[in-house]
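Removed from the display is one protein chain of the complex; every other protein chain stays in position.
Chain IDs A and B follow the sequence of writing; residue 1 opens each chain.
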Amino acid sequence: MSLLESAVRFTYLSLSIASVYILVAVGFSIAFGTLKFVNMAHGALYLFGAYIGLFVAFEYNVGGSLGAYSPVGLDLGFAAALILVPVVVFAIGLVMERLIANPFYERSLLDQLLVTFGILLILQEFVAILVGRGGFSYDRTGWATGTIPLPGIGTASRWRIYVIAFTIVLLAVLYAFYKYTDYGLAVRAGTEDAEMVQMLGIKISRPFALIFAIGAAYAGLGGILGGSLFTVHPEIGIEILIPALLVVVVGGVGSLTGTIVAGLLLGVTFTATTRVYPEMATASLFLLAIIILSIKPTGLFGKEEVTA
Amino acid sequence: MTLLQTRNLTKSFGGLVAVDTVEIEVEENELVSVIGPNGAGKSTLINLITGMLTPTDGDVLYRDTNLAGKDPYEITQLGIGRSFQTASIFPELTVQDNVDVASFAAEQGSFTVNFLRRRDRYDSVRQRTADALELVDLEDEADVPAASLPYGDKRRLEVAIGLATDPDLLFMDEPTAGMSPAETEMTTNLIERMQTERGMTIVLVEHDMDIVFDVSDKILVLHRGEIIADGTPDEIRNDETVRSAYLGGEEI
Partner (left out) sequence: MSEETAQQLTDTDAAILSWETWDRVKHTERFAIVAAVVFVALWSWLFARAPITSELGGYHSLATTILIWSVFAIGFNLLLGQTGLLSFGHAMFWGGGGYAAALVSLHVYGDPVLMLVVGTTFTLLLAALTGVIALRLHAVYFAIITLAMGQLLYYLATSPLRPITGGRNGLTGIQLEPIFGLVYLGMPLPGIFGTLWVNYEYLLVATVFVLVIAFVNRIRKSPYGLIFRAIRENEQRVSFVGLNVWRYKFAAFLMSGGIVGLGGSLMTIESQFAGLGSLYWITSGEVVIMTVLGGVGTLFGPVLGAVIFLYFEGVVDGFPIVGRYWLLMLATVFTAIVWKYPDGLWGMLKLIASRIRSSVEDNP
């Protein structure tokens, strides 16, 4: 493999991993920054995304309580799953905002964190009971497999390139929403000062539910993309939460730019360490987070607390 | 004797200059009020002196010590206390425990108590708390959780916490906001007693002009981050700049 080809390979590996981190982290970060709501159950949205995608796209023999009905699944194909998953998880997000987040906006950060952690465990166990604890992997169809030829360099994994392109589009859409719509304005202002926004007469609860659900849909998409790159099993919700949380705090809570930069940073670090010392790949993320937070306790793009 | 002096004190947030080259002097045992419209920089000024904010430029001198860049607890230990605009208390602790926290700081310093000694063995702390509660007339509520006090009482508790830190110089940020007329009168009396009986120096930020002109020895008028006038209540009352800038030409 030429040096150039391995550099390209390194780049798309890093970016595809970063894509999954960012898609999951972005919803968490916005919910935390704007709504002041810490949602550990965000990991369950990734979990749902991965499993719903799996059973929309294919049929599988499963364990757990549904084992007797195997094979389970709609077998509609991967493209259908990519369209359906965000819609379904968006709806789950709306329900979650209403049932879980809403009663807890006024409670302490600690209560929010603990209760949503409990809910994440409950949802994870439900999935395990329904389809068993065994792992699945996405059986990608023709258009999403194989390689793309890069003239003069070699080849690149077609699916990973798609994942990256897809994520860039999604982030551009989110950015535009954030920057150019009234909802986005209300949300940004809400991050600065929720009381002020209410005084200006913008009804704050609706954009909040919407932004919560959008964050959920992104995590769901992260689930189907991450599921297709890694494996799918009931604990992935908790497992993805850790790098996602690192991305959120390293980037600075509530900052879209911060989340993207931190996601890239962690994706690159992870891929690089995997090359030289695979056992320490995950550890390198923790080390990076410790170093950055020691230097800047509110993350790269986090606001210093102003108490004036 | 000058107790507190600021030189060229400046604070800017991004492009906004909240406090602009402010120079004030506070004499010992004086009662100084800082007035000015909302957003004039009164709270920022207090926050700069008491260490909640770090000045962009300038110095704060207290008995020849420069306070700029010191931590709030160091500044408090030097003898500068403050009460907050909102009732900044410990809601789940009892009234007595609220004040005890401050009493320990005053009696034992910033970090020197013995973690294996029972706290009911510290008699001087109890005494100090009892004194502070008596001054604000909350001694009967000592065992009540602070959260269950009515708002005016919470503000008085807040003042008691400030008093128990044993300050020589006390900053009070709108101490009567949200108080009933009776409580306001009590607080005004308390402020005067602290000045006369305890020899404290007090800096008051207050919206109620009756109180300000009643109790102050000196009034500073802040407008858009700058001191535009400085003098006795009479001088301020007759100051044209103040009237046009702040009092809207009204008679006071």
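The rule we apply is simple: a contact is a pair of C-beta atoms (placed from the backbone, for glycine too) under 8 Å apart; a residue touches a chain by one contact, two chains touch by 3 or more.
In this text the structure is predicted, and so the values were computed from the model without any measurement.
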Visible chains in contact with the missing one: A, B
Sole residue of B:L48, B:A105 or B:L169 that reaches the chain not shown, by the stated touch rule: B:A105
Sole contact to the chain not displayed, among A:I92, A:I119, A:A219 or A:I236: A:I119
Sole contact to the chain not displayed, among A:A144, A:I161 or A:I242: A:I242
Residues in chain A touching the chain absent from view: 32, 38, 109-111, 113-115, 117-119, 121-122, 125-126, 129, 242, 245-246, 249, 253, 277, 279-280, 282-283, 286-287, 289-290, 293-294, 297-299, 305, 307
Footprint left on chain B by the chain that the document does not show: 50, 52, 71-73, 76-77, 81-82, 84, 88-93, 97-98, 100-102, 104-106, 108-111, 113-120, 122, 125, 161, 164-165
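Here is the rule we use: only the chains that are shown with their structure count from here on.
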Centroid spacing, where centroids are CA-atom means, of chain A and chain B in whole angstrom: 48
